[in-house]
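For this view, one protein chain was removed and the others were kept in their places.
Order of writing sets the chain letters: A, B, C, D and E. Residues in each chain are counted from 1.
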Amino acid sequence: MLLHLSTWSEIEAFLERSKTVVVPIGSNEQHGPTGLLGTDWLCPEIIAHHAQKSGDILVAPTFNIGMAQHHLGFPGTISLRPSTFIAAIGDWVRSLGAHGFEKIYFLNGHGGNVATIEAAFSELYAAASFEKRKSRVVLKLKNWWDLAGVNALAMRQFPVGHGSHATPSEIAITQWAYPEHIKAANYAPQIAPTGPIREAADFRARFPDGRMGSDPGLATPEKGGELVELAAKGLIADVAAFAAETRPG
Amino acid sequence: MLLHLSTWSEIEAFLERSKTVVVPIGSNEQHGPTGLLGTDWLCPEIIAHHAQKSGDILVAPTFNIGMAQHHLGFPGTISLRPSTFIAAIGDWVRSLGAHGFEKIYFLNGHGGNVATIEAAFSELYAAASFEKRKSRVVLKLKNWWDLAGVNALAMRQFPVGHGSHATPSEIAITQWAYPEHIKAANYAPQIAPTGPIREAADFRARFPDGRMGSDPGLATPEKGGELVELAAKGLIADVAAFAAETRPG
Amino acid sequence: MLLHLSTWSEIEAFLERSKTVVVPIGSNEQHGPTGLLGTDWLCPEIIAHHAQKSGDILVAPTFNIGMAQHHLGFPGTISLRPSTFIAAIGDWVRSLGAHGFEKIYFLNGHGGNVATIEAAFSELYAAASFEKRKSRVVLKLKNWWDLAGVNALAMRQFPVGHGSHATPSEIAITQWAYPEHIKAANYAPQIAPTGPIREAADFRARFPDGRMGSDPGLATPEKGGELVELAAKGLIADVAAFAAETRPG
Amino acid sequence: MLLHLSTWSEIEAFLERSKTVVVPIGSNEQHGPTGLLGTDWLCPEIIAHHAQKSGDILVAPTFNIGMAQHHLGFPGTISLRPSTFIAAIGDWVRSLGAHGFEKIYFLNGHGGNVATIEAAFSELYAAASFEKRKSRVVLKLKNWWDLAGVNALAMRQFPVGHGSHATPSEIAITQWAYPEHIKAANYAPQIAPTGPIREAADFRARFPDGRMGSDPGLATPEKGGELVELAAKGLIADVAAFAAETRPG
Amino acid sequence: MLLHLSTWSEIEAFLERSKTVVVPIGSNEQHGPTGLLGTDWLCPEIIAHHAQKSGDILVAPTFNIGMAQHHLGFPGTISLRPSTFIAAIGDWVRSLGAHGFEKIYFLNGHGGNVATIEAAFSELYAAASFEKRKSRVVLKLKNWWDLAGVNALAMRQFPVGHGSHATPSEIAITQWAYPEHIKAANYAPQIAPTGPIREAADFRARFPDGRMGSDPGLATPEKGGELVELAAKGLIADVAAFAAETRPG
Partner (left out) sequence: MLLHLSTWSEIEAFLERSKTVVVPIGSNEQHGPTGLLGTDWLCPEIIAHHAQKSGDILVAPTFNIGMAQHHLGFPGTISLRPSTFIAAIGDWVRSLGAHGFEKIYFLNGHGGNVATIEAAFSELYAAASFEKRKSRVVLKLKNWWDLAGVNALAMRQFPVGHGSHATPSEIAITQWAYPEHIKAANYAPQIAPTGPIREAADFRARFPDGRMGSDPGLATPEKGGELVELAAKGLIADVAAFAAETRPG
């Protein structure tokens, strides 16, 4: 069930049977010579939208801009500062919590988001902790590649050249979903270098075409489809487990 | 051209021929018994995506959560506080400005966003004004219904019962784009009441089913298609005029 | 009744008979070759102070600095950033609300304030909306020229050359109240140009003497007096209507 | 010279001969049974406006709301939080600094403002210090009672019962300026108690009628006039000395 | 009792007998040619740690970075902006308040902290005052040199050349506690100049070696020991008095 294509009374009815909502969250940032700028928000959106076709989960609109300051050296990247990101996640959570959602599950598509999303969770929990009260909501962050079996599948599909940015697995997922937007390029070197992540100027100097450790040329729509299928199943199961969790005390 | 389905080098190439980018911006909020929660961000997205098929404009990802605090009494609404909204718009603009975009055009789908978006523009301009320097970017806000001829068409289509929230014109646009998600309901009264907008509890007490002054039952996908067609044409022309503007001094 | 010339126990007594307070709010900014820098806060102050002589309304101190970033290219302008303005309005409202005022009426003298004041209202309401509770206070914004009949009178007085900044109507009001500070200048052109409002450098380049579309040379103290008289009557009536409003739910 | 009754070109001309501006700053807060709520902003305004009649100083609009959280237990008090106060002072200073003012002199009327104004100065200076550059402006804070000879005069006028809040000296100044608003009351006890300042509830419990250590019944308009006369002279001299200061390095 | 060397259950037990905690607070900043950079946080730490050996007081970890923007021209200085300092003090107080501490006593070692700490107290109290409720905690700030008899002793020890920064009294205290880190230098002039405090560049130009009005060469470990002994006694007594205070109302 897609929240944005529902009416408020449909959501009211959903809340009768579940207090859990899934928020796809990602980033809009360069993904090398052939990766789509939207890759990191498209992947969790693709997976979550696919999952809700077979599972009774509610999927919120996609949080499509995240923490991508290091990619700002490449045109098309849009980034929030961590402080803005924390404030925005807070408002999303407060909004959903006001409606009675008690479990908010963020399906993440960007490694660079993880630290700030966790900080945002702590910021929200801290308000309750300072007042010695329970939090209104429970928050969970899951990267799509950490869903059951997904990373293992990607490693089997791409034993060499997977890397950590503009990976063939994420490129493959967008190829499967947007076949009319598959791009080609010569990669030089075939497998991109690795290194630390700092500010945008440093990043572009280290990673001239934007890739980190990856060979996106390995991606195919078929492999993408396999990943989506497995991730969607994993998501349904993981959301169910989260929804079933009881709170202590 | 859709930014999120492009690569960074395609955007780099676009910047050679234009420094203007269009950002669809809206809100995810209740739209009465039959309106989609996504209506206000879907409408500018639908129009902008349609426009870029025939015009050489670049469309950024949709800014899908806006200022909708007054709708929080209805499940599914997600709102930023104005202070968060201002910070987030600031980061979008700083990101796009860093790439060399000089004209940023926000195509808005939610009347409740207008004040805060204008405040955000002033916040950005103020940084330049305090330092007595030119702003790096020029910002423009346009509601889709204010594009050339669009509001007049809507008034002709819906001479009675257009109202101001969950209007038949916006419902019609989403019906045209998402025909499989057309909803039906009995409206009582047929035309919703009007009144002031305050906090969410007050809003729900005044407008029990979420509509303001409107009869969404008048919407049809065909009327939506007419509106999209006209608005897309208007958008291409308006963006061209904005891009052609010279700056004084 | 002027709050700042009252004692706390006089305010306590006033609260027994009314929960409504009027806050004149404006801006301190350039007003062309002959307009006073204080024009935009002086006008609502003049009107509200005049009104309280004949009506039992309580007038707070004047909020004299608003959002005037675009005028910072002209000496003497003082501006808050929107984020600061929102925070300050919040503290005023929280202060007055703590005393039991339930209706706070901002009589505004500066068009450039409107967006940010509305954003400030939304910021305040949002705190209640996220918590699903009623707001402690109801907020109203009214520009003095929108009081009953005032704008129509100004159009009759100045059918040509009224414009939108450094208008003869606002100049006339300050002339009536501060006759010893009437200034003269040659205007070239007689009626100033119009155009968009952006950062201060852009503004000064477009509007070299600070006026927008106006011919302040038309102002006279007599016309100012007529405007004040009418606006004061309108204010008393409008405040009474606001005070009498009941809240739904 | 009063900034708000001047035009921008008059300020431009003033800047040719001086880079110094005086900002009266105070608070709107309860002042005991007979003191005006505006006392703390009226006093520096009265003194500065009087001074500019005989000295060539430029007086900005009055910053009339300060840090008065402890007085919020009494109706009519309006307070900024320190964080808001710091932000607002910052914007005033940035505005004036943008015009070329290099020396900004705050004439303060409220002891409770001192800490936050100094913190605001440090916040402004810190921006320069982190960047190892000179500050654009030099800031000075002076309480009106610390002007040459003023406190000594007050001690001679009111050797007993001066106290620290709702003092006879400040009451006297407002009596001199607003003789039609002189209030009377029985004071019990004649001299109010003293004690620490904490939150508003604590304050009202300790100081039931709002006074701290004072007997405002001693105030007379004549004594107020003497204080204003002396303070105005002191202000002119102190501003001249400040304007003449050279900066090291 | 040192909080950081205790377990949580030991603190739980302490709370059974006392609701008061002492927080040493200072700054890490240059202290002239021979003063340790840590002087201003070491002094209150030394005194508080010494005091808790003989008195049953609980000493929190030292808040070691304060408001030292004016010293940033000298290497090794670390400063918070006032706005950050206020936020951090707020979080410390909210944390301690959550555990049931009702009296929080800040023993301060840096004059430059005073304004911002007081602003931080007001920020915390304001939250209660806006809501017309009692503050959960009572806050007290005391400079170590204002403890009973301490300043008088320092004046007797150093009748000439005490000054206000890098004073022989504070140097002496660190000499007593860290005898292996006593430094020597030629002072030129022997007694440093005095002057106003502004941004870092101004400060370094006025006070080339970092001292203000002082001759640190007068310090000896013995004198430091006398000061610590007296201050520790004063602290125990002052904390006891603070703990014994009852709240009105």
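The working rule: a contact is a pair of C-beta atoms (placed from the backbone, for glycine too) under 8 Å apart; a residue touches a chain by one contact, two chains touch by 3 or more.
Every value quoted in this text rests on a predicted model; they were computed, and no experiment measured them.
**Q** Need the list of shown chains touched by the one chain that isn't shown.
**A** It touches the following shown chains in the full complex: A, B, D, E.
**Q** Which residue, E:41, E:145 or E:187, contacts the hidden chain when the whole complex is considered?
**A** E:41
**Q** For the chain not shown, which residue from A:73, A:97, A:168 or A:210 touches it across the whole complex?
**A** Of the listed residues, the one touching the omitted chain is A:73.
**Q** Could you tell me which of E:55, E:100 or E:217 touches the chain that is not displayed?
**A** With E:55, E:100 or E:217 as choices, the missing chain is touched by E:100.
**Q** Provide the residue numbers of subunit A that touch the chain removed from this figure.
**A** Output for subunit A: 67, 69-70, 72-73, 79, 81-83, 86, 112, 114-116, 118-120, 122-123, 125-126, 128-130, 132-135, 138-139, 198-202, 204-206, 247-249.
**Q** Write the list of subunit B residues that the hidden chain touches.
**A** These residues touch the chain not displayed: 94-95, 97-98.
**Q** Provide the residue numbers of subunit E that touch the chain removed from this figure.
**A** 3-12, 15, 28, 30-38, 41-42, 60-65, 72, 74-81, 83-84, 87-88, 90-92, 95-96, 98-100, 178, 181, 183, 200, 210
Heads up, the rule we're going with is that only the chains that are shown with their structure count from here on.
**Q** Would you pick out the chains that touch subunit D and also touch subunit E?
**A** C
**Q** Any idea whether C-E or C-D has more C-beta pairs in contact?
**A** Spelling it out, more C-beta pairs touch across C-D than across the other pair.
**Q** With centres defined by CA atoms only, which chain is the most remote from subunit D?
**A** Looking at centroid distances, A is the chain farthest away.
**Q** When subunit A meets its copy subunit B, do both sides use mostly the same residue numbers (more than half shared) or mostly different ones?
**A** On the two sides of the subunit B and subunit A interface, the residue numbers are mostly the same, over half being shared.
**Q** Just the number, please: Cα centre separation of subunit C and subunit D in whole Å.
**A** The mean C-alpha positions of subunit C and subunit D differ by 25 Å.
**Q** Please report how many Å separate the Cα centroid of subunit A from that of subunit D, as a whole number.
**A** About 54 Å, centre to centre.
**Q** Please compute the C-alpha centroid of subunit A, do the same for subunit C, then give the distance between them in whole Å.
**A** Between these chains, centre-to-centre, one finds 47 Å.
**Q** Where in subunit C do residues touch two or more other chains at once?
**A** Correct list: 72, 79, 81, 83, 95, 98, 129-130, 132, 200.
**Q** Line, ring, star, complete or other: which one describes how these chains touch?
**A** other
**Q** Let me make sure I understand the interfaces: which chain pairs count as touching?
**A** Every pair of chains in contact is listed here: A-B, A-C, A-E, B-C, B-D, C-D, C-E, D-E.
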